[in-house]
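The complex is shown incomplete by one protein chain, all other protein chains being positioned as in the whole.
In order of appearance the chains are A, B and C, and numbering begins at 1 in each one.
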Amino acid sequence: MELGMEQAWLLPAITGGTFAFLLLFGKYLPRGGDFLAVGAGVATFVVFLFILTDLLDVPRESLPIGKGWDWVSFEGLEIRLGFEVDEITIVMLAVVTFVGSLIVLYSTGYMRGDPRYGWFFTVLMLFITSMLTLVLADNLLLLYAAWEGVGICSFLLIGFWHERRSAAEAAKKAFITTRIGDVGLLIGIILFWRATGTFDISEIIEAAEHGEGLLGDGTYLTLATLLLFAGAAGKSAQFPLHVWLPDAMEGPTPVSALIHAATMVVAGVYLVSRMMPVFAAADPIALDVVTALGFITVFISAAIGLVQTDIKRVVAYSTINSLGLMFIALGSLSVTAAMLYLLTHGFFKALLFMASGSVIHATEEQEVSKLGGLIKKMPITGWTFAIGALAMAGLAPLSGYWAKDEILVALEHEQNIILLALASFSVFITAIYMGRIFYLAFLGEPRDHHVHDRAHESPPVMTMPLVVLTALTLVSGFIVFSGVGEALGFDGGFGEFVYFEEPEVFHFDWIIGIGSLIAVIAGLAAVPYFWGGTGERAHAVAQQFPWAYKLVKNKFYMDEIYQVFLDRVVFVLSGILAWFDRNVVNDTGVDGSAMITRLAGYRAKFVQTGQLPNYAFAIAFGVIMLAVIAFAVEF
Amino acid sequence: MNPDWSLLAPEYILAGWAAMVISVDLFFGRVRKDYLAYLAALGALVAALVSLIYINDDKPFGALLQIDNYATFFRVFFCLIAFFTCLISARFVQERVIHAGEYYALILVTTIGGIYMAAAEELLTAYIGLELLSFSLYVLTSFLKFDLRSNEGGLKYMLLGAFSSAILLYGISLIYGVTGTTNFSEIAQALSGNNDDLRFPMLLGLVLIISGLGFKVAAVPFHMWTPDAYEGAPLPITAFISAISKSAGFALFLKLFAEGFMPVIDEWRWIVAGLAATTMVFGNLVAIQQRNIKRLLAYSSIGQVGFLMMGIAAISPDAASAMLLHLAGYVISNLAVFVAIIICYNQTGKENIDDFAGLAERAPFVAMCLGASLLSLAGMPLFAGFVTKFILFQAAANQDMLWLAGVAVLMSFVSLYYYLVVIKEMYLGQPEAPTRFPIVPLEYAALAVLTAGVFFVGLYPQPFFDATANATDLLFAGTSAASVSSGPPAP
Amino acid sequence: MIPLQHFLVLSGVLFSLGIYGVLARRHAVLILMSVELMLQAVNINMIAFAVYFDPEAFVGLIFAIFIITIAAAEVGLALAIVLRIFRNRATANVDEVNIMKW
Partner (left out) sequence: MTIEEVIFYVLATGAGLGGVGVVLSRNVVYSALALILSLMSVAGIFILLSAEFLALVQILVYGGAVTIIILFAMMLTRVRDMPRAMNGPQWPLAAAVASVFMAVSTIAAVSSQWPGDTENPTVIPLRTLGDSLFRQWSVPFEVASLVLVVALIGAIVLAGREEGE
């Protein structure tokens, strides 16, 4: 059997089978069966390579290719479920299978000695299965099921150490917050289904492009599209649903790297990219909303990132920042830029998380106020983190630079100069806080000698993935060039491979390119100035604007606002509902219906109890009632 | 012309096996009683396998029976119900019942009655099958001789059953008088002619037949026996009644009304729709107040009957197969629930909802399966109940029964409440004694198989849907032909 | 020959009497006897219809034979249950048998 796109279903099948096996027999296997999980990860990557080769062989017009099965088919409802591959999918697959395998490998080191070691890999397998299904699904129903599946896995993994109250709380928060978006997504899917009678993505896109049926109604289409985006915004932690992602750092670090950086959180980006024709067909307002939320998210997260002191949380805010950038790209109709950023981000963000995980593993400390000077103790971690941070900041010629450049070019094309300037400014801030976190954690004098003494380089099973990811971070940006793409067997550069409507041949805009590079270097240069020595200059700035500092330090009070909303609105409403349930539904509805039944027996005291004659009377009474209905209908 | 007796092989196997079980019990009195359970279960399984021979057959047995896919579907279905009932009875019967041989023999004989109800092509055979089923169940319900509740349940079931079968018979006699035949398709032929003169007796006959069958399937207000018989009967028999009595009743109901009374559908559609509405409302609302798990399930099953009757009210090829699908899904989920409850009852001897407190700690697997099947009964996605209900409601809505489907959706939400109460007890309640349940492999295996079925139907219903669609395929072929052939009344 | 309606009216009367008996009587045996009355009514119907309309197939006659058979079996079985109840709680009045109720 030729292994190709039609066999894409193999990917979730492999990990799903491993999951089932681990779930059933995991505890009887040595080491909780982690080798099976690693094997499954590698196997998916190998299958992915086959699929990629196959995809490069076929003409682009025939995509997507896949295989579907009738799930239910009867009058009025026919649903086919299937798995299919196109260019966007293949980028996601690359991230999921490759980063996924690396992280599973890394986890075997990071999670060693945990009491629920085996369970961790079991859930990880379930997560990868759901994620692959989400990516490969050719219809919205399966996509939604997988969407919820990754949500549940995320819940389980954030709360992996659920004995810790904060972890349990964070898991709950993540689940509920993303659920808010998911409800929107579900309603959106149902709206599309109502309009087209199908869940199939290609058919929906076609219907939207041609404005068939209900989708011809601009308001309907826009509403449905925005509801889809609500789901994407929840999963991808866009303002105002971003609050869960920083708290999700309570989970084990490999989980943060895999789920909350490389794969699950970009599902929203993936969904919007996949449905891009629908967004384009809808009212321009839909894309404007995407862009606007992207900008708000970028600035909020960048501002908070400046003052956070927890190394993992800074990386988390940088993730929100990156996701915002991707949505800005999508809002500017540039699937190319978004997907390129998604791909490179998958590498360097996973790298950042794993490197910070390596720090945490070694020092058991994640507050930067207790770290410092670690680069001598753990050089591999330090240098890889540095490269990751620089890529995130967007320093040429690292991959982050090229991806960010694409986004800026797209902004220039589709939007106005103000937005371009704003985006460039965000680049500057990003450079500052990424530089700051590296500076505080790895350079300078150790602040806590106790911690410093404990620090040591992590085992090779953890540093090896770091090195691999670093290499990719260094080079993966170059695929924007046509020459590199062709050398690898693609049609051309990334823009000629993944695009919306028109292939985009890469061209370098010198003004934007140099400008953003200057912003990055300026940002990085500011870091030693503000935080050098004891960091009194940074303190001075904070003192100068106390209210702003407080606002940012408290993360714009988003959590508090939600809390007030919960207390004042939700609990009050639910109290009313509970009262309604207790008094109206229960007392009147239920007891009342029992009472009506008794009345129907004419003399209550005979019918209510287990008396056989009353039962017989009920039968006779029923006969008469039926006869009454019959004659009423007849005459 | 001699009929082909080999068509009835599964029934002969069941009857012979029942006799064998009794004989083994009688002549080898010292044999372990649970072996009898396995023996009887084997018989049911053999009968189910033999029934598979007749897949895609369509042969009449005289004018009495029709061995087609419909009959085969129910043969296999009933035999499997009997199979599971025998298996899960093993421990219960060993500890609590005196006449084990007769117990298992009666289960097998009940199955025969059910099969004849489903396979019958005319009313006399159907009636006799119904009585065979009922009689066996009367006896089984009162099988715990010294349990006052069992006696009482049996007495009420029996007397009301006799009363309602008299009502049914009177209805049959009227329909016989109106049409001059008891054969379903001939009834349809006679009714499709212009018979205004006999409208009144025909309506009365219809009402009486619906009432009589309504008693069998426990539709409100003919349901009064259900909670008492459920509570009184030995637990495995409660499971058995809830599965076989209902499905056999519906098998006959559907066949009779699809083949026989289709020409006068306008007359009875509203009766059945009204019955369905009252049944689902009443059953689900009263269930909320129950404290005993058996009574809870009795009322919940009444609620389910309402949903199923909706399938008959909205009768059409789609609705019929949707109804069969929901019936199968309901029976699988319900059996799984009962298996779990029986496992607990064998351990604790208690059957109130409070007694399930903390079950998740004492028997995590049982609690998980019970939870899953209860959610399936409530119609949650992922489980059988969701898909089957969805298809059924959709079919009803397609047949201009949107209001009824609306009521059904509302009542599904109500039902979620009382199922969640049980689940809440299991997972959040404090167990009385923190001891773990011992694992009984056979019972756990039965539970696992049934729960797997719940998930399977929930995730991939297509094979089941194909089976039910095949089964109901021929039901409507006859009527359409009859109504075509009888356009203008023949001179 | 007597018109068919005569038989049908008689049958209706007997059936109604049976219904009354089932609903009003307290003793299990009496209820059972009332059910027998109802079955008699059904038999009259069946036979009358068979003789008047269906002399070739006479399904009604056959039906009546089976109804009598079933009725006899029913009486035997029901009385066994009644006896069992009587032994266990010394009453056969159905309205005193009511430990199960909601």
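We adopt the following convention: a contact is a pair of C-beta atoms (placed from the backbone, for glycine too) under 8 Å apart; a residue touches a chain by one contact, two chains touch by 3 or more.
The shown structure was predicted, so the numbers you read here are calculated from the model rather than taken from an experiment.
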Using the touch definition given at the top, which of the shown chains does the missing chain touch? A, B, C
If the missing chain were put back, which residues of chain A would it touch? 602-603, 606, 611, 613-614, 617, 620-621, 623-624, 627
Quickly run down the residues of chain B that touch the omitted chain. 3, 8, 15, 22, 61-65, 98-99, 102, 105-106, 109, 112-113, 116, 124-125, 128-129, 131-132, 135-136, 138-139, 142-143, 145-146, 154, 174, 177, 180, 197-201, 204
Hidden partner interface residues of chain C, rising order: 1-27, 29-30, 32-34, 36-37, 40, 43-44, 47-48, 50-53, 55, 58, 61-62, 64-66, 68-77, 79-84, 86-87, 91-93, 95
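Simple rule for what comes next: only the chains that are shown with their structure count from here on.
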Distance from the mean Cα position of chain B to that of chain A, given in whole angstrom: 46
Separation of mean Cα positions, chain C and chain A [Å, integer]: 71
Cα centroid separation, chain B vs chain C, in Å, comes to 26
Do you know which chain B residues sit against two or more other chains? 152, 155-156, 159, 163, 167, 228, 286, 289
At least two other chains touched by the same residue of chain C: list those residues. 22, 31, 94, 97-100, 102
Under the definition above, what is the set of chain C residues touching chain B in their complex? 8, 15, 18, 22, 28, 31-32, 35, 38-39, 41-42, 45-46, 48-49, 53-54, 57, 59-60, 62-63, 66-67, 70, 73-74, 77-78, 81-82, 84-85, 88-89, 94, 97-100, 102
Touching chain A in the complex: which residues of chain B? 152, 155-156, 159-160, 163-164, 167, 199, 203-204, 206-208, 210-211, 214-215, 220-222, 224-225, 228, 266-268, 270-271, 274-275, 281-282, 285-286, 288-289, 318, 321-322, 387, 391, 394-395, 398, 460-462, 465, 469
Along chain B, where are the residues that touch chain C in the complex? 122-124, 127-128, 131, 135, 138-139, 142, 145-146, 148-149, 151-156, 158-159, 162-163, 166-167, 169-170, 172-174, 176-177, 180-182, 227-228, 231-232, 286, 289-290, 295
